[in-house]
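Can you keep this structure in mind? I'll have questions shortly.
Selected chains from the complex are presented in situ; the others are not included.
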Amino acid sequence: MSEYSTLSVTQEGGVAVIELNRPDKANALNMAMWEEIGLAFRRADQESTVRVVVLRGAGKHFCSGIDLMDFASVMTGKEKCDGRRREELRRLILKLQGCLSAIEECRKPVLAALHGGCIGGGVDMVASCDMRYISAEGYLQIKEIDIGMTADVGTLQRLPHIIGDGVMRELAYTGRKVDAEEARAIGLVNRVYESPEALMAGVMETAQVIAGKSPLAIRGTKEMIKYTRDHSVADSLNYVATWNAAMLISEDIQEAMMAQMQKREPKFRD
Amino acid sequence: MSEYSTLSVTQEGGVAVIELNRPDKANALNMAMWEEIGLAFRRADQESTVRVVVLRGAGKHFCSGIDLMDFASVMTGKEKCDGRRREELRRLILKLQGCLSAIEECRKPVLAALHGGCIGGGVDMVASCDMRYISAEGYLQIKEIDIGMTADVGTLQRLPHIIGDGVMRELAYTGRKVDAEEARAIGLVNRVYESPEALMAGVMETAQVIAGKSPLAIRGTKEMIKYTRDHSVADSLNYVATWNAAMLISEDIQEAMMAQMQKREPKFRD
Amino acid sequence: MSEYSTLSVTQEGGVAVIELNRPDKANALNMAMWEEIGLAFRRADQESTVRVVVLRGAGKHFCSGIDLMDFASVMTGKEKCDGRRREELRRLILKLQGCLSAIEECRKPVLAALHGGCIGGGVDMVASCDMRYISAEGYLQIKEIDIGMTADVGTLQRLPHIIGDGVMRELAYTGRKVDAEEARAIGLVNRVYESPEALMAGVMETAQVIAGKSPLAIRGTKEMIKYTRDHSVADSLNYVATWNAAMLISEDIQEAMMAQMQKREPKFRD
């Protein structure tokens, strides 16, 4: 895509494919890529023909994490007042978090397809996705500990909801690799495919299945799962009742019922 | 039971067995069944001889989900004002949620014994139970997505606490079947039995074990696990300390200690 | 250690080993042990040369739970007013909780090495640790239900974050044993070692790996995982951004980057 310098974005039917595209840098996250990820997912949210997003990486690795050269230059500001410098740093971190939160705030499901390494900032990124799939040679690594930093763009906040607390801590403290099979066993990915090709084929197939469902119901479902993570069950039940008071009566539920009676596949408008 | 039109309720020792009993409709949830479930679990909560509840389905399937004919007729109200109609719809959903929440609010443990299909509203129902067991041929399916609706009576709110976030989303977005073995692997059920008969025998055995424990301690334990799901650890620790200030000193703890010294089984009053 | 009557505390490099040391009582928790655990972990938190803590038990078992004789004498106060007696009981429970919470509040990772039985109060204790490892013959048991009490010092509050909700309830209601392999499968422990010796060697190795990381980054990581358990993702992201505004710029991140460029192992100050 001419409009992005670090991403390549394509669309197949209702499925947008957002590809990290700095293969010579193993898709390391530089400032341009952070910003373009935020932008691309906000667009995917707005564009009504997009019903599902697949996130993958070009080249040998999904993502090698933050680009340290780039990061060092960003962190070295000119501000001499210690307090103001820290306020700037805090706002920079909030900004980077916001780029990844755009994945979570995108109303359409996001499927991450991992091959090769998914390291450091790459793990923060996929923790924002709805589901993760991996090819057999792939691995993940919460690498921040090895550059002497407390991970601050999502891994420590979102991963504990995906994998168990005990394993979470071991991975975060040791920074060790998690191979594909272990990733599946602990729930970090949903499935292991035998090769990157099989991975992409499999993920696209699942994505197309989801793209065939009612977009309104899919968006509501994503909203509810996200809401429930951060609220009590009682609050979540009240919220979905109010939500469906607004959204339940729709073309889609009629079409679904009609299709069921006519024993055909339903077709939903974007 | 003569008093219910859609359920059959029996009791063996301290174990009440509540059976969905519309086998010719694959135990589809019609309005009568919703209400009777609420009623039956509120009674089980009140009736002191009941210490544990087993929930199962008559016929070939545990539950085929909401009865669409019934649902359609309920949803078609006479109200012409759009706002009032939506308010009615919201209150209807809250009412249905309340019927299933009665399972959770019942102070006694509820064990769901699943065979055949457990579909749509059936999954919402078993997500309100304490534990789930299944027979080898059984399966579960978050089916709401296929009728174009965002599930709104408990699955999306309670299941993320039982299974991992990544698998949760795949099941909710695709509506695919989860067979018995996968259900066990992801923590959706605790154990797979080889047949419906073995399932019922096994579940009743576990239920009787629990029925033999101190009812006061069991009720406190259920309350604490439920409370902790929706509160911080600090709040939960304070709550249990206050709870036990009231409930710890009891006949049951004396009987348990006495039995231990006398090397016999304790016997607890209802 | 001469200073403790129920514990033995040693240190290897940056790793403190806190050993429950009442082997003739199977390390049952009496009042002295409760208090010394609180004390030892507060010291480990303060002592800057300690970077990681390993918790283990001397003798045949890790811990057989609360010392019932001791507990009975504590519970029998002289207070005759029923209200004041309950207030005292509540404060006693809060005090015992505080002893175990010292493990969680210790800023350094705590690895529990379990062999033999880990029973009742022992499970509450290890639920406060960061990670748990076990030897093949070991087992855990939420035993409180068998003395007619609702567990009140941490198991019911912390374990649901570590294992799935469905299994959690079965274990708490039935009080049944969980052997090493099941414990690993449900995420209660991270790994099974073939023998107590292999366990201690393996745990010490992991502990030394963590002790080699940046202490500042490790402490931040523990704080974030703990914080996120009890707060929303949005609040947690804001907190880590503010935290790193203060803590990110440090000797450690410079040393880590330098070491990476010089292709050597980094060395971090305590």
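Each chain gets a letter, A, B and C, in the order it is written, and its residues are counted from 1.
The working rule: contacts are C-beta pairs under 8 Å (C-beta built on N, C-alpha and C of every residue); 3 or more make two chains touch, one makes a residue touch a chain.
What you see is a predicted model, and the numbers here were worked out from it, not measured in a lab.
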* Asked: So 3 chains are in place, but how many copies does the full assembly in this file really have?
  -> 6
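In the analysis below, only the chains that are shown with their structure count from here on.
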* To do: Report, in whole Å, the distance between the mean C-alpha point of chain A and the mean C-alpha point of chain C.
  => 33
* Structure fact -> Within chain B, the set of residues that touch 2 or more other chains is 161, 229
* Asked: Given the complex with chain B, which residues does chain A contribute to the contact?
  -> 109, 130-132, 161-163, 187-190, 206, 209-210, 213-214, 216-218, 220-225, 228-229, 232-234, 236-238, 240-250, 252-257, 260, 266, 268
* **chain C to chain B touching residues, read off their complex** => 68, 72, 75, 86-87, 89-90, 93-94, 97, 101, 144-154, 156-158, 160-161, 164-170, 172-175, 186, 229-231
